[in-house]
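Below is one structure; the comments refer to it alone.
In this view, the complex is presented without one of its protein chains, the others remaining in place.
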Amino acid sequence: MLVVMKPHASEAEIEAVAEKIRSLGLTPHPIPGAQRVAIGITGNKGGLDPGLFETLPGVAEAIRVSQPFKLVSREVKEEDTVLDVGGVPLGGKAIAVMAGPCSVESQEQILETAHAVKAAGARFLRGGAFKPRTSPYEFQGLAEEGLQLLALAREQTGLKIVTEVMDVETLPLVADYADVLQLGARNMQNFSLLKQLGSIRKPVLLKRGPSATIKEWLMAAEYILSRGNYQVALCERGIRTFETMTRNTLDLNAVPVLKALTHLPVIVDPSHGIGLRAHVAAMARAGIAAGADGIIVEVHPRPDKALSDGHQSLTPREFDDLVKQVRVIAGAIGREV
Amino acid sequence: MLVVMKPHASEAEIEAVAEKIRSLGLTPHPIPGAQRVAIGITGNKGGLDPGLFETLPGVAEAIRVSQPFKLVSREVKEEDTVLDVGGVPLGGKAIAVMAGPCSVESQEQILETAHAVKAAGARFLRGGAFKPRTSPYEFQGLAEEGLQLLALAREQTGLKIVTEVMDVETLPLVADYADVLQLGARNMQNFSLLKQLGSIRKPVLLKRGPSATIKEWLMAAEYILSRGNYQVALCERGIRTFETMTRNTLDLNAVPVLKALTHLPVIVDPSHGIGLRAHVAAMARAGIAAGADGIIVEVHPRPDKALSDGHQSLTPREFDDLVKQVRVIAGAIGREV
Amino acid sequence: MLVVMKPHASEAEIEAVAEKIRSLGLTPHPIPGAQRVAIGITGNKGGLDPGLFETLPGVAEAIRVSQPFKLVSREVKEEDTVLDVGGVPLGGKAIAVMAGPCSVESQEQILETAHAVKAAGARFLRGGAFKPRTSPYEFQGLAEEGLQLLALAREQTGLKIVTEVMDVETLPLVADYADVLQLGARNMQNFSLLKQLGSIRKPVLLKRGPSATIKEWLMAAEYILSRGNYQVALCERGIRTFETMTRNTLDLNAVPVLKALTHLPVIVDPSHGIGLRAHVAAMARAGIAAGADGIIVEVHPRPDKALSDGHQSLTPREFDDLVKQVRVIAGAIGREV
Partner (left out) sequence: MLVVMKPHASEAEIEAVAEKIRSLGLTPHPIPGAQRVAIGITGNKGGLDPGLFETLPGVAEAIRVSQPFKLVSREVKEEDTVLDVGGVPLGGKAIAVMAGPCSVESQEQILETAHAVKAAGARFLRGGAFKPRTSPYEFQGLAEEGLQLLALAREQTGLKIVTEVMDVETLPLVADYADVLQLGARNMQNFSLLKQLGSIRKPVLLKRGPSATIKEWLMAAEYILSRGNYQVALCERGIRTFETMTRNTLDLNAVPVLKALTHLPVIVDPSHGIGLRAHVAAMARAGIAAGADGIIVEVHPRPDKALSDGHQSLTPREFDDLVKQVRVIAGAIGREV
């Protein structure tokens, strides 16, 4: 259920509606819009009677939300959500460019990469300190040391830090350093972690699980919003199909579908999506042309020596060229990098 | 094996190499390039000795082809192939725009559509006269009457006709009317039909099977080229995945992968690929941004009354808008519509 | 629409209903059952009025068929269909055992295999004379010579011949030799060939396409039945998934689903399904335990020298062991080999 307030409803009227919702044992989610405030309701089993709310002062109407996902839905909030990452927008007209190595490996590596991607136009630095790896015998990341190196890179460049959180135990630690918390594809339905991410006040980049449907993905985001954290962006990073020439199948169909269903920003990850260095730029261009709000790209100063994902990482020079191409596409459709 | 001739090798030298190949019980495939002629060899089991050819006059070198697909490979022909469809190029710098209804339904419908898509910028008219349908009880197309209506539309507009051929029996009939013979996704590995298409001299648009790997798709094209028909374009139209919000999953990853592996033109079909009218334009833009050489789009004057595929067909007005968007993207990457 | 006749309806009453159906421009399909005759109706667009038939003499009731597939549905025919392959049943209590090489390669090979699989308990000999191959450069089968060798093997052993037909052109030739016409997975939606198979009077073994849904598969069978050939068996042979350790993913879930939806016999092909010699027997056992009506297994006297599919072919000795295992499972669930 969504209670839409009149354009000039007062604070008191809004609070009265929220109080009414709470009195029913349910949770109100006030959602400010350009024209009016709407209040999403969660916690009900089955439908609610619109009449409960439509007679309250300041209420324009109370409408049923037809989708199983509520707070992430465009039905509940028409305007695009723009995350505020310490002053840098994520979403909106400007294409968000995120870049950096798969894993933080050393001070030299992360600083060299950070300066290079900033020069090319990135405003976010990605890099993993805690790494989910298929094998227990592979490099698992530098842990807190990696986070400290990311903080140092931020200090030197002003880039915002995007880094993965793998579990509830390390969440406070990671949240201390990160500007955006990345939830990895394999954890997309780690519901305990999703709930915890809903309780903090940091932007979250929620990657799509390799076999998650669009609906399941939106429901995972709903977990976060339903706990009160409305700062979520979605990241398409490739789904698992039968094709073996590419690492995954970057599903760009999800981009326009999501933009129609949800107000949350949508980012594409061409590096994991196609998994082949030579073709990352083509998929980044295509992602922006499809309507994505940003890209996240793996860049490493010496891909052949990377401890992980070297085969899909770009050199700084290749990344610089990619940003130029993306800028052209963005300009062609009325956006900017 | 590929025999590369010297830049100024004479006709007689080329023919002598071809004759040598034939004398070994194998088939020569002369492939003219901008700088020099190369001669592909097919029919051998196991490797050939390069020494058999490298001593012949005019031969620069004889090289092994590492891929299982030979004649379609960039190893054999570096330059992009540009099909000549009665004077209209398919491939090369210009983006090929193909549009029209799923099925030819009536004279009024096809003429109205043809004039509209021409006005919007299309140079090819698509439309099915023989329709493969999942159910035996669904509309199966107007057959020859449909072909006649397509010919009439060509007469009035000058558009080139792209239409599907479903079997060997109707191939001569369809080839009489068509400018480009479309081989449908479900027939991608109909080897009898592929062989027959290799024996005629008409351009073929080979759609990817819904679960065909890129390699299998190239092998299907190889069937056609190995019989002597080098006029083949590939059409990505969506693969089958677990996602149910979209009809198929348009696999744009295939575009840059193919452009690297083969010299054949690559077309994308956003209509079947995503299967949702509202999102066809986004996927067409993305396809061009990914490097495709053209698009094929379903357009119907009254989609809600279409006998097939109405939910994914654009109105002429929507198509006109789509072409404008594609033109902008094409311009941004140095191509043109 | 299905018109169910009363138990003792006369021939004349049945014919009168059929005539009524024809007079409406539709096609009647009389389906004899143990208790009563039912008459399926195809050709109508939209629903028919039951009242058109319920007042005719001998009619018990006229009921709507809720599935998009009609004649293959259990709604239309409750009893299991048992194909009569020249006196050998396919379907029913006895498990049909089909075995033989992927391709017929030589007289020695096919005769040796035929005698061996017969001794082990097979009643059908499989073997391809026309082979669909991914590459145009691979062995394509012995064509008519292969068919003659199959006929010779039948003469010597009494086994019924199951062999693939690839196109309409060679259908009369293949039908001359075959007892059961196999339609291969890649041709499952070759509608022209399906229609032609509907017009002859030979049993058809319809393999599931590698990415065909169960519904699409039943619709393909419906193509054959709707033209008047009711002798169809379905063959599950593995679907295409992301798993790469097995050649395909034999989908045994399809077996009980099909047995509930259709009256047609269901065969499983563990050889193509899992594609690993060591595990064919396990999947054959599982298929029978799931409720399949038969198995089709690749057997070759010298798998390591086979011209195709050697890695998934059993030796005659392994096949003999497999039949023993299948017999035990069959016995445990009240069936027999």
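A, B and C label the chains in the order they appear, each numbered from 1.
The rule is simple: a residue touches a chain if its C-beta (ideal position, glycine included) is under 8 Å from a C-beta of that chain, and two chains touch if they have at least 3 such contacts.
Bear in mind that the values here come from a model prediction, so they are computed numbers and not experimental data.
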Contact with the hidden chain (one of C:A9, C:V104, C:I239 or C:V337) = C:I239
Contacting the left-out chain: of C:T27, C:S106, C:Q148 or C:T249, that is C:T249
Would you mind spotting which of C:T163, C:S192, C:S211 or C:T262 touches the chain that isn't drawn?
-> C:S211
With the full complex in mind, choose from A:E75, A:D179, A:E222 or A:D251 the residue touching the hidden chain.
-> A:E222
Extract the touching residues of chain B with respect to the undisplayed chain.
-> 240-242, 244
On chain C, what residues meet the omitted chain?
-> 211, 213-215, 239, 241-246, 249-257, 260, 273-274, 276, 278-279, 282-283, 285-291, 325, 328-329, 331-333
Note that chain A touches the absent chain at residues 42-43, 68-70, 132-137, 166-170, 186-187, 189-193, 195, 209-211, 216, 219, 222-223, 226-227, 240
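We adopt the following convention: only the chains that are shown with their structure count from here on.
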Would you kindly tell me how far, in whole Å, the mean C-alpha position of chain B lies from that of chain A?
-> 38
Using the average of all C-alpha atoms in each chain as its centre, how far is it in Å between chain A and chain C?
-> 50
Mark out which residues of chain C touch at least two other chains, giving numbers and ranges.
-> 240
